[in-house]
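Each remark here refers to the structure printed beneath this line.
Note that one protein chain is taken out, while the other chains of the complex remain in position.
Right after this comes subunit A.
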Amino acid sequence: MSSLSTLLDILDSVRGKKYLILDRCLATQISLLCPFSVLTEHGVDKIFWLQDEESLPSNDVAVLNGAKIAYIVASRDPRSGAMLAKHQRSVAANVETHVISVPRSLSLEALHLDVFYHSWDIPYVALDPDLYTLGLGVVDHVPLLTREAKQTFPGATPDYVSVELASRALFALQQQFGFAGRLLARGNESSMSQQIIRQLQRLKDDFEVEAATSGSREAQFLLTNDALLVGEKVEQIILIDRQDDPLTPLLSQLTYSGLIDEFWGLSENGKVEIEELIPSQVTASSSSSAPVSQMFLNDTLYRDLRDINFSSVGSRLNACATSLQSDYGERHKAKTVSEIKSFVGRLSGLTDLHTNLKLHTHLSELIMKRLQKPEFNRVLEIQQNLVADSMDLTKLHNMLQDLIGGNAELDTVLRLLSIESLVNGGIKEKTLTSIKKEICQTYGYQHFLTFQNLQKMGLVVPKQNTSYFGYNAKSQDFALSTFSANFSALSKSLGVISDQQQEVDETDIASSYSGYAPISVRTVQCVVDKKSVISRATKQQLETYEKTGGWAGATELLPGLPLIDYSYTDTAKDGKEENEKKVKNFLSRDFVKKKTFVFFIGGVTWAEISALRLLGKSVKTELVVVATGVINGNDLVKPAY
């Protein structure tokens, strides 16, 4: 049963008219599933946001007397639960209340509110055919990376993306598209990836038993021919833990979509709110006079533009305009009635394109304005020099201080500091103190707490002398130290930095960050595109690597963490091979590319998605990005204050 129909069933089970109180965290998912008008058809009278406390219906207004309320609450955020409980208390006893928790939450039920509990599960939402998200984002108050956990409990990687949620989503995807033949990850025995793999196995076992119990013929067939289908449609799943590459999101994204995200915050469903955008410039007849303009960036032109480096956007828009011009021009050529008819038929498409072109030209202008600000270029310069380790740190610190002096955004400054700390394994105590002082003086004294948090999160840490506390620094293991310790090696072996100062090569992975190829994407390349990352192998070696698949040949390229490679196809080799081979050949006759899921634990950036799309064009497998959420660097540092 689809996610939507489950929700509607629950709503229908609440008879009659009801008020719906929605958690804002879920707005994206629900709006992607169905327009709000559908909810109205199922008896929803009015919709409120759980987070807008003042606007919620309460008993004083007497609207609620004897009414029915249904809450839809994201159970992962403790604040939602608290708000729900608070609002519940203000509601009289004769109100029938239903709570739909997403997903099922035992702790919410343990509160023993006087309500009917339901649960609804949306394991994932599709944003695009090649992009799925769990819609988790980075929940504030729940830091992605913490340092303490690692110190006292060496086994645990400290973040809260629940193993359960992640594995359920992955499993649901596999149910839809076919089971994967291989699971690839980096990490040690107790890492997140390992636990997800274990959970996946359990879910699969349960599923098999369930399927067999249901006794349907189809399930029986799948069961007995299990081995045939594994790995046929989905070749592999690559798990990428954000902790193995916390650097990339901190850098500025330079693709079209990435820049929109950096400047205005692009929501997962392609919605953006831009105050500067003048509605009249975008659509000829804009009826809304709202001060904040919203729009959906889901037109075809946007699809064309979103993944390219911004420097090429201008020429694309130009080309589009020219072709539009010539298309319009065809009306003069139309002589016969049927020609005119066919032109008129295309007219609506043309006007749509026209409107979109207007929108995106205007948007590019706005972006351009921001790009030309000296501050932006200085930030880029600092970033690039930090990552490439090509400038004296004192000089960089001066530049940083100038940014603070010029009242740059705090997020920007913190991101730069985080990059420095990650790349260099910490910042010198003395420097850190002086920068802290400047930040406190400029942005407010309360930000000394921000530094405490950043340190806890492992993003900005003081550089420790080897004998600082009298014991070896290595025993004091930071959450990110594996990354920091291996960064220079990784950067070299993967060829992360490429020299492209002026001209951006559109076919290069590094184009989405103008000269920096994301480590995460390089890691994926190690699996699917070996020839472009493995430079030191002979042709013959490469061939064998490609045949073996998985991490073959990449061991030296990815130091620091053990490589995990689970293969599900091998076990199927024994017995009944003859038949199997036949069927396998039969199955693989259609020329559809096998899929490869790239699962980002802890979020992915738009620019990384763009880079992976670019990579997908040149490899033999179809890359599908699955992420716990779409994030950018600001999301990463925001929880600190």
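Before moving on, here are some points about what is shown:
Here is the rule we use: a contact is a pair of C-beta atoms (placed from the backbone, for glycine too) under 8 Å apart; a residue touches a chain by one contact, two chains touch by 3 or more; residues count from 1.
To be clear about the criterion, contacts and distances are computed from a predicted model.
Choosing from "Probable vacuolar protein sorting-associated protein 16 homolog", "Glucosidase 2 subunit beta", "Phosphatidylinositol glycan anchor biosynthesis class Q" or "Heat shock 70 kDa protein 8", the protein name stored in UniProt for the chain missing from the display reads "Probable vacuolar protein sorting-associated protein 16 homolog". Of the candidate positions A:107, A:488 or A:618, contact with the hidden chain is made by A:107. Considering A:452, A:488, A:548 or A:618, the position touching the chain not shown turns out to be A:452 (whole complex).
Of the options A:34, A:113 or A:404, the residue whose C-beta touches the omitted chain is A:404.
Considering the whole complex, the residue from A:438, A:546, A:565 or A:622 that touches the absent chain is A:438. Panel shows subunit A; residues 75-76, 78-79, 81-82, 104-108, 110-111, 141-142, 146, 148-149, 151-153, 156, 158-165, 192, 195, 198-199, 202, 205-206, 208-209, 212-215, 220, 223-224, 373-374, 398, 401-402, 404-407, 433-434, 436-438, 440-446, 448-449, 452 of it touch the chain omitted from the view.
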